[in-house]
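Just one protein chain is left out here, and the rest sit where they should.
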Amino acid sequence: MRNRFSWFNATSLTLGFAFLYLPILILVVYSFNSSKLVTVWAGFSTKWYGELFHDQAFMDAAIVTLKVGLASSTLATVLGTMAAYVLVRGGRFFGRTLFSGMIYAPLVVPDVITGLSLLLLFISIGLDRGIGTIVLAHATFSMCYVSVVVSSRLVSFDRALEEAALDLGCTPWDAFKSVTLPIIAPAVISGWLLAFTLSLDDLVIASFASGPSATTLPMKIFSQVRLGVSPEINALSTILISIVTVGVVTTSVLTKQAAVRRKRQEQEAAKQD
Amino acid sequence: MSEDAEKGAVPTPAFAPWDDPQAKPLIRFQGVTKKFGEFVAIDDLSLDIYEREFFALLGPSGCGKTTLMRMLAGFENPSMGGITLAGRDIVPVPPNKRPVNMMFQSYALFPHLSVADNIAFGLKRSDMAKSEIAGRVDEMLGLVQLRKFAARKPHQISGGQRQRVALARALAKAPKLLLLDEPLGALDRKLREETQFELMDIQEKLGTTFVIVTHDQEEAMTVASRVAVMDNGRLVQVDTPERIYEFPVSRYVADFIGDVNLIEGRIETLTKDCATVVWAETMPPITAGLPQGIGAGEACVFAIRPEKVTISAERPPDAVNALPGKVLDIGYLGNMSTYHVELANGQVIKSQMTNQRRLARRAFSWEDQVWVSFTATGGLILMA
Partner (left out) sequence: MFNFRRFFLISVPYIWLLLLFLVPFGIVLKISLSDSALAIPPYSPTFDLSAGWAGFREMWAAFDFENFLWLVDDSLYIKAYLSSVWIALVSMILTLLVGYPIAYGMAKAPEEWRPTLMMLIILPFWTSFLIRVYAWIGILGSQGYLNQFLLWIGVIDEPLVLLNTSLAVYIGIVYTYLPFMVLPIYATLEKLDGDLLEAAEDLGCSRISAFWLITVPLSRPGVIAGCFLVFIPVVGEFVIPSLLGGSRTLMIGKVLWDEFFANRDWPLASAVAVILLLILIIPIVLFQRQQQRAQEAGQ
């Protein structure tokens, strides 16, 4: 492998990442603009952040979103992990093809259809729409993402580990709890994070599934943004982007360090033979 | 090899419960068949394994040896037939309730647990008192000489150490039977040889019955008290390593274990103590010991190991069998050399000779005309 960038690759990467990050960067910079006219720079200010925190509608929406996100992603993680286990270890059972179809389909079905169909379901069984129905809707489509993440980990999981646990006296449930779960835990956690992000991010399905009593943050942002650029939304976006960036960068640095440390330990260990 | 290597003259080892009609087997397979869908993995197999044995299941991949072992561990159940352990039917017993432990091919060490916790894993799930577990773990760590590494995680120790942890973990619960699935497959050759002897020491020290699955015939021969050669879900031969090597019951076993020359022919005459085999018009017949179950005039295979074939420049005057040919190829292995000698009819015979002299003074070279000779008891006549 070559150890440096060729000029062509360096250019395509620079342009590509500029395209990806410039819009976000502009958004962040202008969230500190003191002018109400968002596109005209009038000096540094954090006043929009203050206004944001005093806007009760935004705060309410944020709380609804968090509640929905926590509940739906936890539910989705439990269901998705079960589904992944069934897919990878379930063997044959009646309707297996239908089951795996139902796991993969929500990943590609447009949000408008998922949202519409769930709304029609909630209405026809007479369920009051609100936070509860959004949680159900989000759990349903995110469990599919969780199960994809977890099953890809389970596929590469050495089955002998579970057999060894049984061989050493574990019941199947004990083997799952004390061997399988700790080993697939990173995948389960990233599944949960993915489900949480998907829930935080979703506009379309939440719009269908919620009633007048519950407005999520994306719904609130969408109704504001339709009227044009607003400095408050810039501030809110900056907060959300910062949280995600800090989270992703930290985990990526930590995983990288762990991988490096592990590799070094393995190399040292190999020398002992 | 001298003339006195008569059939059956292989010394009987002191430990031979399989020859004792009074001995009760620890494990008994009775008419066991295992099918996976249409595929027959084990075909009506019966086998006894005795206490304190180091028993090897040997065969190519897909011969059913792993399935047989997994039935002992409880991960597979026979489609037909019964398996008993110390007289008790174990078929309905789930793996976690069997007094059997297994050392996995991949070692299957729990990556999130330390070496000591891996060894303690099974003990914590037994009725052993908590206070005793630490002592037992320490004892096992001592047995495999890994006390220093107790706190390490599996990825922090070497391949050979991992193998020993896997062994200690499987032995910790003092099982009646230890199963070893290709236990040394992941080690390099040198380490493997050392470990084979360690395994034998440990087995002798503990007196536990070991059943090992391997495709490596040298490994099976080295460690085992008895070897079962398997093919297509059946047992072809179950015997001590010496007898399997010297008295294979079939062409398959002769060919599978070690190197062998196979000469196809037909029995010409059968006398009281020897038989002759005709195999080529231009060649003299081969004289060998009496075959079993083959009559005069029937097709047969004459099998002889390369080290039983001698090469000389002149025809040895008293040789029972001597055939002329020329040296085709010489493979120098250091301690010995393998000669490929082409006989006049095109048949190639391998001969292995120890290199007692330095290379410079080697007796034979390429294209040399030589005689290959062997005694009447050097080879075996087998069914074609």
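Residue numbering begins at 1 within each chain, and the chains themselves are lettered A and B in the order written.
Methods note: contacts are C-beta pairs under 8 Å (C-beta built on N, C-alpha and C of every residue); 3 or more make two chains touch, one makes a residue touch a chain.
Please read all numbers here as calculations on a predicted model, not as lab measurements.
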Relative to the complete complex, which of the depicted chains are touched by the chain excluded from display?
A
Of the residues listed, A:A71, A:L200 or A:A269, which one is in contact with the missing chain?
A:L200
May I ask which residue of A:T140, A:T180 or A:T215 touches the chain that does not appear here?
A:T140
Looking at A:A42, A:M102, A:A185 or A:A270, which makes contact with the chain not pictured?
A:M102
Need a quick check: the contact residues on subunit A for the chain that isn't drawn.
1-6, 8-10, 12-13, 16-17, 19-21, 23-24, 26-27, 30, 37-39, 79-80, 82-83, 85-86, 90, 93, 95, 99, 102-106, 108-113, 116-118, 120-121, 123-124, 136-137, 140, 143, 147, 172-173, 197, 200-201, 203-204, 207-208, 218, 221-222, 225-226, 228-229, 233-234, 237, 240-241, 244-245, 247-249, 252, 256
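What we mean here is this: only the chains that are shown with their structure count from here on.
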Measure off the straight-line distance from the CA centroid of subunit A to the CA centroid of subunit B, and report it in whole Å.
55
Once bound in the complex, which stretches of subunit A touch subunit B?
158, 160-161, 163-171, 174, 179, 182-183, 262, 265-266, 268-273
If you look only at subunit B, which of its residues touch subunit A in the complex?
73-75, 94-97, 100-102, 104-106, 108, 110-112, 121-122, 125-126, 155-161, 169-170, 173, 188, 191
